[in-house]
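Data block below; observations after.
What you see is the complex with one protein chain gone and the rest in place.
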Amino acid sequence: RYGYFGRDSPEVVRLLLCNVSGCLTEGRIFLSASGAEMISVNTRDTAGLRMLQREGVEVVLLTSSLDPVAQDLSQIVSQRLGCEVLRVGERPLEDLRPLVKKRDLTWKDVAYMGNEEVDVEVLNLAGLSAVPSDAPLMAINGAKYICSAAGGRGAVREFTEHIRLQKKKAKSQLEQDRIDRTNC
Amino acid sequence: RYGYFGRDSPEVVRLLLCNVSGCLTEGRIFLSASGAEMISVNTRDTAGLRMLQREGVEVVLLTSSLDPVAQDLSQIVSQRLGCEVLRVGERPLEDLRPLVKKRDLTWKDVAYMGNEEVDVEVLNLAGLSAVPSDAPLMAINGAKYICSAAGGRGAVREFTEHIRLQKKKAKSQLEQDRIDRTNC
Amino acid sequence: RYGYFGRDSPEVVRLLLCNVSGCLTEGRIFLSASGAEMISVNTRDTAGLRMLQREGVEVVLLTSSLDPVAQDLSQIVSQRLGCEVLRVGERPLEDLRPLVKKRDLTWKDVAYMGNEEVDVEVLNLAGLSAVPSDAPLMAINGAKYICSAAGGRGAVREFTEHIRLQKKKAKSQLEQDRIDRTNC
Partner (left out) sequence: RYGYFGRDSPEVVRLLLCNVSGCLTEGRIFLSASGAEMISVNTRDTAGLRMLQREGVEVVLLTSSLDPVAQDLSQIVSQRLGCEVLRVGERPLEDLRPLVKKRDLTWKDVAYMGNEEVDVEVLNLAGLSAVPSDAPLMAINGAKYICSAAGGRGAVREFTEHIRLQKKKAKSQLEQDRIDRTNC
């Protein structure tokens, strides 16, 4: 027999790391002559993130130094969703390792959604990982789950549903294990 | 014989309840660094709502506490369309029951357009109900009519046309019944 | 023999009347909490209108009282394209007849692009008429030319190219007629 001996929590995601550009948004940045920038997010996606937060999963949004969303715009997204926003560099793994360690988690406990070549390392490491349907091939090859929805059009929602389903499965598996142990 | 005996009005919708996010809009919210939010509506849809209002159907738009559109933005939509906007919680039915009762209507007289899991209860109850083509499966299963257009891209117009058609059918049926009774 | 006897100009369009909402735009209106409205136009379409203007065709844009674009926004479009913007009511024909008469034109000299049921009368009358690919069936049935592009995504450009082609054909036909007459 195998399973979750001695562990309270099975493969249950505790932390979702998700790119803003191209995952939570369509990748578009609206530029005005005054220098103000806008992005658009989909309520379907943000509702999915809220559901996950309610179930105790922390959500951290990632912006990239390769194509920065203005710092003040990140604050808006952060406030709106009630979650941290972190700027990562050309090797997101370097920036994310301390974050995962600080929370006393392993990569198994982390879900990752990315859409660029630089994301491949973390897509491979994370317990659950996904890309939007319109991600470049390189990123798609690195992900464990490929969304049928495109970035900014439901991809994040789809991944959050996938995570919630995995959580349910893990819980019912854990329950089953407990029953099995009791009946030994 | 069956039909509309003793009732002045047959299955004629008196009230349309319609989600803003994902039905009247594509679900997108545009966020700017200044904190100002924008949404986009389609003139095809809003023209459809106006036609319905002219034919005496009340329109009430619904925003959700799960993914709130800023209160002041709701006011703009409300003014533009000349209709009430109501914020509903996680169980829209609870919030809508008093509204229907106050108007002395039954759910048969109500048309409902929603696009989330929480909308399923009301989608089932309402005399006519619809979802946009891009609604989640759960919501689609609960609706009586599935639009071929997506949210924010004509789904509301399509449903208003459906309602108007049903009204015409009901009226001509009522007319027929009267003729039948006279000829008895 | 038939043709252009006694007329200097054959079926050459002198005036293009074109709906703003749903033809020049995708039909979307962006609403912000401050009450400011935005629309988007495609440079492909506006470049097409400019080409037509350079060839001596007057362009008049139409907004509808059924779904008004804010008056000040119409002014912006008007200035940007250097053309008149006219608000029409529920029967555009009524509002457009004086405009055509004032210019000493007949409907044969007019090209019309519309996308609503109310446009059908004028779509029928105009010498050349078109609808975007995503217009309602009712409007499509009334048009002489159905664009393969959708509103706000190249439909106007497509129609302007069609008009320019017709002008070229008419001119070469006129030339031919002159030669024929000379050779009589």
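By written order: A, B and C. Residues from 1 in each chain.
Convention: a residue touches a chain if its C-beta (ideal position, glycine included) is under 8 Å from a C-beta of that chain, and two chains touch if they have at least 3 such contacts.
Because the structure is a prediction, the values reported are computed rather than measured.
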item	value
Chains on display which the left-out chain touches in the complete complex	A, C
Of C:36, C:86 or C:170, the one touching the omitted chain in the full complex	C:36
Per the touch definition above, residue among C:76, C:105 or C:140 touching the missing chain	C:76
Residues belonging to chain A that touch the chain removed from view	21-22, 26-35, 38, 64, 66-67, 116, 134, 136
Interface with the unshown chain - residue positions in chain C	30, 36-44, 46-47, 50, 70, 72-73, 75-77, 80, 152, 154
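Just so we're on the same page, only the chains that are shown with their structure count from here on.
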item	value
Chain centre separation in whole Å, for chain C relative to chain B (CA means)	34
Set of chain A residues in contact with two or more other chains	none
